[in-house]
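In what follows, a single structure is set out as structure tokens and then discussed.
All protein chains of the complex are present and in place, except for one that has been dropped.
In this document, chain identifiers A, B, C, D and E correspond to the written order of the chains, with residue numbering beginning at 1 in each.
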Amino acid sequence: MRISGRKNNEARKVEIIPNYLLHAEGSCLISFGNTKVLCAATIEDRVPPFLKGSGRGWTTAEYSLLPRSTQTRTEREAIKGKQSGRTHEIQRLIGRSLRASLDLVALGERQIKIDCDVIQADGGTRTASICGACVAIGLAIKKVKIRQNPFRHLVGAISCGIVDGEIIVDLDYNEDSNAEIDANFVMIDSGELVEVQVTGENGFFKDHQLLEMVNYAREEINKIFELQKTILLK
Amino acid sequence: MRISGRKNNEARKVEIIPNYLLHAEGSCLISFGNTKVLCAATIEDRVPPFLKGSGRGWTTAEYSLLPRSTQTRTEREAIKGKQSGRTHEIQRLIGRSLRASLDLVALGERQIKIDCDVIQADGGTRTASICGACVAIGLAIKKVKIRQNPFRHLVGAISCGIVDGEIIVDLDYNEDSNAEIDANFVMIDSGELVEVQVTGENGFFKDHQLLEMVNYAREEINKIFELQKTILLK
Amino acid sequence: MRISGRKNNEARKVEIIPNYLLHAEGSCLISFGNTKVLCAATIEDRVPPFLKGSGRGWTTAEYSLLPRSTQTRTEREAIKGKQSGRTHEIQRLIGRSLRASLDLVALGERQIKIDCDVIQADGGTRTASICGACVAIGLAIKKVKIRQNPFRHLVGAISCGIVDGEIIVDLDYNEDSNAEIDANFVMIDSGELVEVQVTGENGFFKDHQLLEMVNYAREEINKIFELQKTILLK
Amino acid sequence: MRISGRKNNEARKVEIIPNYLLHAEGSCLISFGNTKVLCAATIEDRVPPFLKGSGRGWTTAEYSLLPRSTQTRTEREAIKGKQSGRTHEIQRLIGRSLRASLDLVALGERQIKIDCDVIQADGGTRTASICGACVAIGLAIKKVKIRQNPFRHLVGAISCGIVDGEIIVDLDYNEDSNAEIDANFVMIDSGELVEVQVTGENGFFKDHQLLEMVNYAREEINKIFELQKTILLK
Amino acid sequence: MRISGRKNNEARKVEIIPNYLLHAEGSCLISFGNTKVLCAATIEDRVPPFLKGSGRGWTTAEYSLLPRSTQTRTEREAIKGKQSGRTHEIQRLIGRSLRASLDLVALGERQIKIDCDVIQADGGTRTASICGACVAIGLAIKKVKIRQNPFRHLVGAISCGIVDGEIIVDLDYNEDSNAEIDANFVMIDSGELVEVQVTGENGFFKDHQLLEMVNYAREEINKIFELQKTILLK
Partner (left out) sequence: MRISGRKNNEARKVEIIPNYLLHAEGSCLISFGNTKVLCAATIEDRVPPFLKGSGRGWTTAEYSLLPRSTQTRTEREAIKGKQSGRTHEIQRLIGRSLRASLDLVALGERQIKIDCDVIQADGGTRTASICGACVAIGLAIKKVKIRQNPFRHLVGAISCGIVDGEIIVDLDYNEDSNAEIDANFVMIDSGELVEVQVTGENGFFKDHQLLEMVNYAREEINKIFELQKTILLK
């Protein structure tokens, strides 16, 4: 039994407040239980140098923990003068995942910059960021007129893990700290996989466990797709 | 007449949501109209090197604009690798102002770190930060047991300015962009001044205008003190 | 048919030159075809601050591309003043993977620093780094006397991918540039998984494809284990 | 009585050596007692990006303490790799103040860069920098032919403070270290104010004290204007 | 008698493996005994800003110690975020020396970037870098078609030193650590000098000793010219 009373295959309550910010083209505040991430999408009429003249667009993400999103204060990266390895790893994952949601040719020579700022952290901030960023992009694209709609797929994500030999979904911070295996799954609304990252710092895993985690994740990500649709189809 | 319909001596609606964060010792979300700042206070059992063994405590502040708090996206300082001059100037002001709220000897060898993260910017972010930080510190001190209460004074702040020759209080972003004179006042609840910063980038000002701005500011800061008291005396 | 003439499930020729460096406690030059990585392991009698007094050891990795390891020159990170996001991501993967090879309690308060410097890059540098680092650690542990042998498992890794709908193993640079799906698998010699990273930048993948890639990878990693054993059992 | 024997409203002896440097368009060495600042003005035929095509010019300042300008050695910022918050705050103040001296439209698309390097520090380095920078700019403009003279106002500055309850002007380092209130005033030669910065780190101040400090400052700044005129009208 | 059994005027065995790298325009692995440096030359069709439109080319060098090239691990400069003073000094010497090998007008508006990465360090890495870089440049120029051959002179270098009052050539690490005088000489194949650097950290030297060191160096550099010619004339 999980401390929170949740079943192994049960995610926390997910809530999305759309258009949370006045200035951003698209934005939302997404929460998975106590984890809260503010996601904003900015559409710019230019692309990085390697795409100039290609007719194609691009999407990248930036991720940050507010200093007191965490149990003990996390030092501000602007003061350390550089982003940590963990931040780099996470924002690259978010960027790759969201490129799956877009037809970059339809987007044209535009760049969508995604900002995921963690207001409160209780496990699963990177997967919450992906789910929220998808909504922010969807809202931004509705606001900015682009001839051909570049939005192609909903993208959802959730974490899984193995704790005391049991597979569970959507780990909170305490579960995550005690997990043998830590996994993140990203999917599009067809159910196909976009990204799989499974790490065994305190243990190893077998093929069938990998597949079971995929199944657990898919079931909960499908519910997130429903929530995303409700907001984006309004 | 101001575009917002406000009178010259009328601040925007100020709201404070206390204990906004789960993990911080003290926190609040403060808003002045569309300006929203998340303030968190962290109490640490150590002081900077220059105070070791002195028996005295310290307070410093860090300030940051979230990238899409602003009308056009502001580049993330963690990626530029350093804080801007404006950020340095503002966080030094916040830190100095809040030291006025505390009896640093009663605080003992502890440090209070204040984080002011601007969620949405529409003018007056530094003064909103000061008002919110005072509440965050007050809440933090109530939570952490310290033998002798180090909280000494409420600290409030507001901006003033001269636009088209008229003195106005609590400028929003558009007013601020057109101001001849830009001023920030910080006071304690006795009405005495802690900090005065008046800048004439597009004009000059006379002694009597300086005094009038002080008076405008004091009237509105007094209302902020009432709001702070309501929260801290609960 | 692959341009190189290799079968889909056929890795490039793997060679390991042990003790390549005079000064390092353990080292090797590993090559997968034209990909060459110089791996060195340094054993230090101290641990990072978070482990002081814990009685446990630690392992981290650093990864770098020599400027002319690549087809066009890659700018030196020491001159840019920071490591790229890609470098961060890779060296975190190497570090996590190699911790699986060690009993960190038996290691005691020592740190093994792994340096993976890519002499020549033709795809698969991160998995080659992991395979070579395992040998470097094994050699270092044989050289430095530690009461209880901390070496626990061989660790091997290989890349897979989907190109034109076909699953192939150990992609060279040209294959990698054209892949729909890019995957890296890390295993221990029992056949269990340590790390799975699958990315679909130009496409999506299904559960059965994930499993097939695991199977392809396991077959080739087993051959690498044989090579590692030959060297370490000498 | 002040240790130096000065009256409360008496500044130190101010001296300005014009054209101190061979290469700079304009320069001077200014001293307020033992405080010595080398001020140089460089006129460049280009403006920052945000002013390109605007027809307007710009002025910014940079400030630095030479390592042994101070009682104990101050670490060199080029070695720390960044400027301190104090440096940022001061150079922003100098830049804003000097923009008041110029008609930026008459200046045209040119930038005046001001360098204030403190050779010896004994309190009041930022106000000395402003007074000297005004002379350096005036001399530079006389040297470089600009169709319409952009020099508009003399700008002068001085510090005030409250020590043991008494208002004094032009604090030296020891007075500054013991001050309850620390203030800096910048004015143009009409007597109007350009910038007011008053800080109460060790105390609070009342409106009438603010005004008295303004009056003390104005009297001494007027004498500096006389000195500046003597040099610039030659 | 030297520990290695070498005579005072006897360099270590020098070996050069040309075309060591697949991708670089020119490259070699050069060894002086246990010192091994990988040298690569990259020819780019652009020059630094100060040469644009001049019709002239340029050459610069970058130098780096791999972390475990040294007896104890040298921290990676990409992680420290900057190159050390020693690295700066050495790469400037290499760049200056190699410019002597080239007719920069014949080179045209091209830049040759030299990368010298020390695989193993046992004294004399900077002089080995110069000797190897000359070969890498020669090979690169043979590969890239340039109308007029810009290769003008062979450039060779060797270290000398005074240990226990005796002049010796090509010091290894242990000799270097005990030297009173440490010297590096760079020459072209006519026997003329390009660069002389003599340093007396633990002693002083007389004019005649300077001359004797030049003579020792010239004799051994002549042998290196023979080796370079063998490779470049193939």
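What to note about this one:
Just so it is clear, contacts are C-beta pairs under 8 Å (C-beta built on N, C-alpha and C of every residue); 3 or more make two chains touch, one makes a residue touch a chain.
Small disclaimer: the values here were computed from a predicted structure and weren't measured.
Shown chains touched by the hidden chain across the complete assembly: D, E. Looking at D:D117, D:E180 or D:E219, the residue that reaches the missing chain in the full complex is D:D117. Touch with the chain omitted from the figure is made, among E:I43, E:L65 or E:I188, by E:I188. If you put the hidden chain back, the residue from E:G5, E:G85 or E:G165 that touches it is E:G85. Checked against the full complex, the candidates D:R2, D:R56 or D:K82 give a single residue touching the omitted chain, namely D:K82.
Remark: the residues of chain E touching the chain excluded from display are 82, 84-86, 88-89, 91-92, 96, 99-100, 188, 190, 192-201, 204-207, 210-211, 214.
The chain not displayed touches chain D at residues 21-24, 27, 34, 38, 40, 42, 44, 62, 64, 66-73, 76-83, 87, 113, 115, 117, 119-122.
Here is the rule we go by: only the chains that are shown with their structure count from here on.
Fitting chain B to chain C on C-alpha positions gives a rotation angle of 120 degrees, to the nearest 5. Centre to centre, using the average C-alpha position, chain A and chain C are separated by 27 Å. With centres set at the average Cα position, the gap from chain C to chain E is 33 Å. Under the contact definition stated at the top, the residues of chain D that touch 2 or more other chains are 81-82.
Interchain contacts link the chains end to end along an open line, per the touch definition above. Of all possible chain pairings, those that touch are A-B, A-C, B-D, C-E.
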